[in-house]
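Starting off with a structure, shown below.
Missing here is one protein chain; the remaining ones are kept as they sit in the complex.
After this line comes chain A, so read on.
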Amino acid sequence: MKKRKFGLALSLILAAGTMLGACGNAEKDDAKDNGADKKENFTVAMVTDIGGVDDKSFNQSAWEGLKSFGEENGLEKGKDGYNYLQSKSDADYTTNLNTLVREDYNLIFAIGYALAESVADVADQRPEAQFAIVDSVVEKDNVASITFKEHQGSFLVGVIAGLQTKTNKVGFVGGVEGELIKKFEVGFIAGVKSVNPKAEVVSKYAGSFGDAAKGKSIASSMYASGVDIIYHAAGGTGNGVFAEAKDLKQKDPSKEIYVIGVDRDQHEEGAVTVDGKDYNVTLTSMVKRVDVAVKDLATKAKAGEFPGGQIIEYGMEEDGIKISDSKENISEETLKEVEKWTEKIKSGEQKVPTTDEELKVMKF
């Protein structure tokens, strides 16, 4: 009796397996067909980090760059043009990169330093594929590395925060503590202290780039402790900082609290309407033109000039780093100061720290 049931179960599984197998094969043939006729176009795709493509920040900016590249070259979103894959956890990075290689994309962007290790692995295994990584350096012949001088832009928004703060207390919310976000933090602190030595900077790390709830609770405790301006370098986590600032503004429109956005101009993120009146909690944004960098590189690669093995650095000199254009919340005097400091940084007169040690040497 028992054996018979086992046999039944076994045959069921076998039958299911055969059916599934058959489906799989049919699909595979389809995929092959699609693969064959797509070689005509130059195709490009990107893998996001866990912030997702709609993080209103870093990943989104990269995707905008890719979209604009695609539109200029008459490509469509999808397998035959430009595309993205989102990563839900860090387990997905390698899989996503591999999947895109298997789909024969001509150029594959990895967005974020978290993907560096995965890019290095996959680039070794697939020497014929072309990769680009943003925000990190991977020294392989088939990988182009794009980095930014985020400390410069962070210094400038620090100057703005230092001059605009009324409580002499400003905050910094980072995503995950590490070399990259440190550049934002120390640049910001140096900027604040350069113009306002009395001001205090509180730093806090959320431990994630995709945790808006955590960002909200950190912002809540910071604003409660008297901080009036928060600079976030936390991707999707930063959306929580905006949410908290807007909530507080909603409750009490007279409250002067601000957020400094990052990566993109986050002006629209800060818009809030109370009793028919429009306010905006975005003071300014440290704009990092990931979109420009991504588009540049895709254009180069399309022309057959893929800069494999090179490190391309974007700073204020290359217009890769700047302050956002929306400046309604900033006073005239502050803007003049910002211009002064911009020149100082560009000319090399003002050195901007990138690590804790360099910041310590500056003795604020």
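Everything that follows uses one rule, which is that contacts are C-beta pairs under 8 Å (C-beta built on N, C-alpha and C of every residue); 3 or more make two chains touch, one makes a residue touch a chain; residues count from 1.
Convention: contacts and distances are computed from a predicted model.
Undergrad: Since a chain is absent, check the UniProt entry for it and pick the matching name: "4Fe-4S dicluster domain-containing protein", "FAD-linked oxidase C-terminal domain-containing protein", "ABC transporter permease" or "Acyl carrier protein".
TA: "ABC transporter permease"
Undergrad: For the chain left off this view, which of A:64, A:104 or A:117 is in contact with it?
TA: A:117
Undergrad: Specify the residue from the set A:135, A:211 or A:228 that touches the hidden chain.
TA: A:211
Undergrad: Quick one: which of A:83, A:203 or A:266 touches the chain that's been left out?
TA: That would be A:83, which touches the missing chain.
Undergrad: What does the interface between chain A and the hidden chain look like in terms of residue numbers?
TA: Chain A touches the missing chain through residues 1, 5, 9, 12, 20-21, 23-24, 26-28, 31, 50, 77-79, 83, 85-86, 88-92, 94-96, 98-100, 102-103, 114, 117, 122, 125-126, 176-179, 182, 206-211, 214, 237.
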